[in-house]
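This is the structure I want to talk about, given as structure tokens.
Every protein chain of the complex appears in place save one, which is left out.
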Amino acid sequence: MNNIYMPHLAEIKEVIDESPDTRTFRLKFKDSDTAERFDFKAGQFAEYSAFGDGESTFCIASSPTRKDFLECSFKVYGKVTQALHRLNKGDTIGIRGPYGNWFPLDELKGKNLLFIAGGIGIAPVRCVIDNVLDMRNEFKDLTIICGARSVSDLIYKQEIKEWKARTDIKTIITVDPGGENASWDGEVGFVPAVIEKTAPPSDNTAVILCGPPVMIKFTMPVLTKLGFKDEDVYTTLENRMKCGLGKCGRCNIGNVYVCKDGPVFTYAQIKRLPQEF
Amino acid sequence: MNFKMDEKIISKEDLLKICQDVIAKGHTLLTPGMNEYFPVKDISQINLNSSALPAKTSYKSYVFPRSEPVLYYKRSKDDVQLIDVNVDGKNIIILGAKPCDTNSISIMRHLFNWDYSDEFFNLREKHFIIIGLMCSHYDEYCFCTSVGSSPVSDKGSDIFLIPLDENNFALRIITEKGKEFIEPYAEYLKPGDETRSKQVTENVKLPEVVFDSKEVYEWLGENFESPKWEGIGNLCLSCAQCAFVCPVCHCFDIVDEDYSYSEGRRMKNWDGCQFGNFTLHASGHNPRDIQSKRYRQRVNHKFRYYVDKFGEILCTGCGRCSRGCPVSIDIKEIVSNCKESV
Partner (left out) sequence: MEELREYAKELLEKKEVAAVIGYTQVSENRTKPIIITDPADASKLVFNEYCLNNLSVYLTKARINAMCRTKDKIMKLAICAKPCDVHSIVALIQENQVHRNDIVIISFNCHGAVKDFGYEFSGENLASKCITCETHKPLYFDKIFGEEKETPKASDAALARIEELESMTHEERFEYFNNEFDKCIKCYACRAVCPLCYCQRCITDKAIPRWIESSSHQRGNFSWNIVRAFHLSARCTGCGECDRACPMDIPLSLINRRMAMEAKKSFSYVSGRSLETPTLVGSFNEKDSDELFM
């Protein structure tokens, strides 16, 4: 029987502690066939199982161009993420996916890109950044603005270091006021304020924006003020999901199913949705 | 036997003989009782009564069980093994299904098959043979005629029965599946008389059409923020009685259940959109945090979102949700009065 609820098994090859409550797993499918066939695009998500505790939904954080492994990052919140957090290198988890739509990178070729990420929202953005970097000459200027509550909450420190070292990307990292420490050399300030100060011109620029709802709420007016069009701002929505297949009935916003029609939406699309997310 | 004529006559006695044979062959024969469609053990339990109200629950659970394993897992210190499940493809014959139940499967079929196919549903559905029975009674909660069905509709039935008199039924063969089922019993079938059955169906009193589903669709689109939702939300107690007795509500949950550290299974369980937990994020955020939003979702899902997605209303008009609601919230009343001011 073709069982759509059956996950693929994957081994945790590496555990990276990003912050006190956020972890990244580097995963490899146990079955080499699956590893070969598992094809996805930047922005898609998967259902990750901790057997005995259930499944949890998060994006694929590694780039589709880097096929030797799959990465996911999660923050400990509920039952399943707690259970995942208890797992170690060598343990087995389940993966179902990839599901949902993706960032239309093909359409964005030839444009400047502005990446804005807050908190754990950097995970899907990182997937796009790495993807874009692997075909760097297809895009024009790249800017990354990334925020976290505090220095210790900042995740992907290693990746950020690499981005900063490159001359073909402008990387701005900020922490919320009070979140800095003595050795902090980045910006201090909330993401919207930092954008206002450092954003590139809006001409021919698409924005890829992910972060907590409150950050998005305050970032959007700033982007509009800076001349970015709603159609050029891409973001992801997260609603509670169980199946990821458009069946279980809980992730809908109006007649839009986040698991099928999303998770990637332009701000113009979001504005047309009923305000129930 | 010539099957060009799709209507036959069968006596009750002969129909029961068929039932007897079906049971003897080891198939499951379901028939509606007061509370539920139950598996018939003895043909004396069969009561082909067209004037009964719909049973409290539909036969949904036979195609979409309230709780079923989707996989089993075995864990050891450094490995996990997954074991697939097999869906029991036993023939299920549903005798005397109400017209408000018969098209439930075809409505749900869209959902379980768009893009990804849920074989748990499909394999069970494949083995269903639905023998509908004309309905001749309605109460204040029935509204099948308002959602495009009717007590004499054979939509969704494989075979449809119309009681001609106390001892005889007109038997209409609707689908290929129905034809295959009845063929071995051709000896029991007498030539049909369409004028007689037509006379019966034309005399059935139909529940009044109380709303125009297109108008409801429009209204819902324009009244997402209507104060009406708040009033209903104040009364609704957030149970899932309405969803669980509904023949077409299909939302579910997926949870893991351990037997021990080394063994367990993953379950697919019915879930209800009126539960506060339904959309609650682990972070504590809840898009439908209050009851009025949850009730709005229920009505919108049935009369607008499902229509947008699949072109059909997610409702058969059986009235079960309202009949059983502990605080007498009546969906028919809500949608038919939607335009009236609060």
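For reference, chains read A and B in written order, and residue numbers begin at 1 within each chain.
Everything below uses one rule, namely that contacts are C-beta pairs under 8 Å (C-beta built on N, C-alpha and C of every residue); 3 or more make two chains touch, one makes a residue touch a chain.
This is a predicted model, so every value here is computed, not measured.
Q: Which one touches the absent chain: A:78, A:104 or A:213?
A: Only one of A:78, A:104 or A:213 touches the chain omitted from view, namely A:78.
Q: Just name the one of B:67, B:167, B:199 or B:337 that touches the chain not displayed here.
A: Going through B:67, B:167, B:199 or B:337 one by one, B:67 is the residue touching the chain not shown.
Q: Which residue among B:12, B:27 or B:56 touches the omitted chain?
A: Spelled out, the listed residue whose C-beta touches the missing chain is B:56.
Q: Extract the touching residues of subunit A with respect to the undisplayed chain.
A: Subunit A touches the missing chain through residues 78-79, 82.
Q: Tell me, which residues in subunit B touch the chain that this view leaves out?
A: 35-36, 56-57, 66-67, 139-140, 231, 233-235, 237-241, 243-245, 253, 255, 257, 267, 269-270, 272, 275-277, 290-291, 324, 326-330
Please note the rule applied: only the chains that are shown with their structure count from here on.
Q: Just how far, in Å, is the C-alpha centre of subunit B from the one of subunit A?
A: Roughly 40 Å, centre to centre.
Q: Considering only the defined contacts, which subunit A positions touch subunit B in the complex?
A: 1-7, 9, 49, 51-56, 77-81, 90-92, 94, 213, 238-240, 242-243, 245-255, 260, 274, 276-277
Q: Write out the stretch or stretches of subunit B touching subunit A in their complex.
A: Spelled out, the residues of subunit B in touch with subunit A are 70-71, 73, 75, 78-80, 82, 84-87, 111-112, 114-120, 123, 224, 250-256, 258, 261, 264, 266, 268, 271, 273, 278-283, 285, 287-288, 293, 297, 300-301, 304-305, 308-309.
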